[in-house]
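Heads up, one of the protein chains got dropped from this complex, but the rest are sitting where they should.
The block that comes next holds subunit A.
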Amino acid sequence: MTLAAQLAEADRLRDLFAARDAVIVQTDVLQPADTLLDLYGEDIRGRSYLTSDPARGEMVLRPDFTVPVVQMHMQSHADPARYTYAGKVFRKQDSDPDRLSEFVQVGYEVFDGVNPALADAEVFAAIRDALGDLPLRAATGDIGILMAAVAGLRTSDARKAALARHIWRPRRFRALLDRFGGRSPVPPTRAALLAASDPFAHAGPDIGKRSRAEVADRIATLRDDAATPPISEEELALLDTLTGLRETSDHVLSQLRDIAVDMPAIGPAVTRLSARLDALEDHGVDIATLEFEGSYGRTSLEYYDGFVFGFYAADPNLPPVATGGRYDALTARLGDGNAVPAVGGVIRPDLVLTVRGMA
């Protein structure tokens, strides 16, 4: 497949989005790295091409359009606003060198705070319509439900914050849950530390920027935690059910309504899911066949915090042809607390052509 063919397909997709009243925007390929590094830390170093410029500092070849488009939107203050773009993004493929390290993405982003459920459905439908009749399977999830469940646990704020921080790292999330639930034993060194009459007796020299006061603060946090009763088996079981959900959307909705009886904190999130499914039906999506996975989107870069979706070809070796989701928290971080509800999705035209060629 030639680059010309890819770019022609990219233009076609972008024009489809532009016809939905989206403004066509462009961003620089070379972006300042500090914002991305602050947001994603080492993950972005592992996945992006960083380069240093003596005058401009550390720069990065754009790994996606979302961050620059959000920044652009923050300056324009338009509301509601729709944007579309097409261009190359660059990703290191350290663990899988067979995957492309540069490819074209076409995106559609909606900033609309009036009705998030409608905006979610609008983006999903726009991507689906652009993909046309390609033989693809759609997968969906909703990270907002798990976030609401964590926020509603009957335990300390410190534990809830620790769990919320690791929603996007399922293994650490699980390890924390096992400890907070009393399923895994307290590490012996921690038990010894909390039992010591003077924890600093063998502390060694105070070096580095993390002060003794900070260490003492953490010991106090650990003491509080040790005095906090374990998260109940009942709540642990409910979380297991939530993260293990894998069903068609209509069934998931009724299961979640059942769970919400025991876990009222997820009520508003379930209501949002219900409104979204209604809106999807209005766009002609059959929710009786639309898959929903409780843990979908948890291992992507940690910016999706609500509705998440992807479109997949039958070949499991092919990356998803399209992905997207809601990223309200990202806009809050980039806007210094001024969140703008936002949802968007991207399509890879090269994969569209590949799947069309196989069909």
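To be clear about the criterion, a contact is a pair of C-beta atoms (placed from the backbone, for glycine too) under 8 Å apart; a residue touches a chain by one contact, two chains touch by 3 or more; residues count from 1.
Everything below uses one rule, namely that contacts and distances are computed from a predicted model.
The chain not displayed here is annotated in its UniProt record as "ATP phosphoribosyltransferase", chosen from "Phosphoribosylformylglycinamidine synthase subunit PurQ", "ATP phosphoribosyltransferase", "non-specific serine/threonine protein kinase" or "Sarcosine oxidase subunit alpha".
One of A:199, A:319 or A:335 touches the chain omitted from the figure, and that residue is A:199. When the omitted chain is restored, the residue from A:12, A:88, A:160 or A:190 that touches it is A:190. Within the full complex, the residue among A:2, A:75 or A:95 touching the omitted chain is A:95. Touch with the chain that is not drawn comes from one residue among A:91, A:137, A:172 or A:251, which is A:172.
Counting over the whole complex, subunit A has residues 37, 41-43, 45-46, 94-95, 97, 162, 165-166, 169, 171-173, 175, 179, 187, 189-190, 193, 199-200, 202-210, 212, 214-215, 217-219, 221-222 touching the chain that is not drawn.
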